[in-house]
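Here's a structure for you.
Missing here: one protein chain of the complex. Every other protein chain is in place.
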Amino acid sequence: MESTPWESELTLDLHRQFGSQIIEFASYREQNFLIARAGAVPAIIEYLKLQRGFDYLVDITAVHWPEREEPFDLIYILYSFSRNERIRIKTRIAEGDRPASVVSLYPGANWLEREVFDMFGIEFAGHPDLRRILLPEEWTGHPLRKDYPITQMDQQWVREHIGIESGQ
Amino acid sequence: MATQTFLDANELVLNMGPQHPSTHGVLRVILKLDGEKVIGTDCIIGYLHRGIEKIGENRTYPMFAPYVDRMDYISAVSNGLGYCLAVEKLLGVEAPPKAQAVRVILTEMNRITSHLVWLGTHALDIGAITPVFYTFREREEALKIFEAYCGARLTTHAFRIGGLQYDLYDTFERDVRKFCDDFLPRIDEYEQLLTGNRIWVERLTGIGILTAEDCKRYGVTGPLLRAAGVQWDIRKAFPYSGYERYEFDVPIGRNADTYDRYLVRMQEMRQSVRIIRQAVDGIPEGPIMAKVPKVMKPPAGEVYVSIEAPKGELGYYIISDGTITPYRVRVRPPSFVNLQALDKMAKGALIADIVAIIGTIDIVLGEVDR
Partner (left out) sequence: MIRKLLRTILLVDLFEGLWVTFRSQAPKHIYTEQYPAQRPQVAERYRGAPRLNNNPETGETLCIACDLCAIACPEQLIVVSSVRNPQTRRKELTDFTYDLSRCMFCGLCEDACPVDALELTQDFEIAQYSREGLIWDRQMLEEGPKPTQYKS
């Protein structure tokens, strides 16, 4: 991605606070984002919320890059009403990592994290109620991963609950 | 000697099942009741999950546009606009001014039709059967214009990446002006039916209060946030498609209850008519499609674009890896995030109020489940 570096008063402040925990500040098509280490992200989000007024969590989502060493990208998008500014925080996590949940800061992260768990299998530590949200409870497999083909279904669940051989 | 029987238990768990006329789709709400008061809710969703985000990874950019209509099927034009804006930003092109003006007209008409469905079904759930006939009659006129323009009433696929596919048909401006002129007195008619009506006022005031602080913490946007007093609209905060050229107000409420949300949506419909009139008076001449390649391969990168859909902030986060299909399409659905606040709004309400609260959040299950 041809991103351009992003420099502003906010980035200098964050750099002062978190130093090497933030790997990169960049901007693509005038949208600013920062890439940070997985362990520091809850602290960064807390700092942004409490000290910098980013009081609205827009979205939490993930991306699967199967060839990479740390295959999952976890992305948080925050917005500040007072500054009218949106910021993206990206981090890389490995298979089996349990990133900390931000539900204590933003109650709206509850369902968003449940959806990331449902679709990717990333478990969040400290989430009050981590279970599948869009797929049935007993489903196995995490569909939005790249190794899950588009026509695959959990055949055993289909046979048990719907009684037909296959949904395709 | 008194023994404990099941009649002494205070909690009753009631299932408001997926097939229910008032849940606006297949939504299952498990209510924990103390008599008639609700002490807890749990929403089970996913009955309409079709894997649209997974489909997005297997279709090319222009091919994915019809799928996007089917998420929030009531406001398909808005969904299409958001997707086209996101891909255009990835490609680095901008639609020409004529296309932008027509997009604004169709999107605002779509906002009106979405609010009309909301009004009709919400009133029907509360018990007022008349408004639904009137609102659907108005909606018919707007859908005729959609059909004459792009060929379909509901899943319109009206916009293409880079602009528009179809030029305006002959009587488009006349039809749109007639629609606006006929529609404004109708809003007065709906207000006459409902706004002062004591039954409506009593059923709606004080129900489902979600303060501005709670709205921000839950990520709730759209008319719910505006009824809580926060004057925030993406059309003003991050203008897109030429909205900065039009003059319109953003209505807000004071008490953050269901009645204020009703008033906010009625005012939004009036403001939409205002925008449509300004846009149709000044449709510029020119091409309708920007220069986009036939085979779209945006450079590798990612972009998040959001628009003010009738239900709230609808966002598209698209990651491109330089090939003809996107690497990841994430749709940030307003109804999904707004529905989380149901638990907060429903504590302490009566069962009849749950129906009013679900109606006022204005969910469309196609968007909640994708």
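All chains are identified by letter, namely A and B, in their written order; residue positions are counted from 1 within each chain.
As a convention for this text, a contact is a pair of C-beta atoms (placed from the backbone, for glycine too) under 8 Å apart; a residue touches a chain by one contact, two chains touch by 3 or more.
Predicted model only: the values in this text are computed from it and were never measured.
Displayed chains that the missing chain touches over the full complex: B (touch as defined at the top).
For the chain missing from the display, the contacting residue among B:155, B:255 or B:278 is B:155, taking the whole complex into account.
Considering the whole complex, the residue from B:22, B:197 or B:255 that touches the absent chain is B:197. Among B:18, B:62 or B:97, only B:62 touches the chain left out of the display. Along subunit B, the points of touch with the absent chain fall at residues 59, 62-67, 70, 130, 137, 144, 147-152, 155, 157, 165-166, 169, 189, 192-194, 196-199.
As a working rule, only the chains that are shown with their structure count from here on.
The mean-CA centres of subunit A and subunit B are about 25 angstrom from one another, to the nearest whole unit. Here subunit B touches subunit A in the complex through residues 45-46, 49, 51, 53-55, 57-58, 89-90, 92, 216-220, 230, 232, 237-238, 299-304, 306, 313, 315, 317, 319, 327-328, 330, 332, 336-337, 339-341, 344, 369-370, going by the rule given at the top. On the side of subunit A, the complex with subunit B involves touching residues 1-3, 28-29, 31, 55-59, 61, 63, 75, 77, 81, 84, 86, 88, 106-108, 110-112, 115, 119, 132-136, 143-144, 148, 150.
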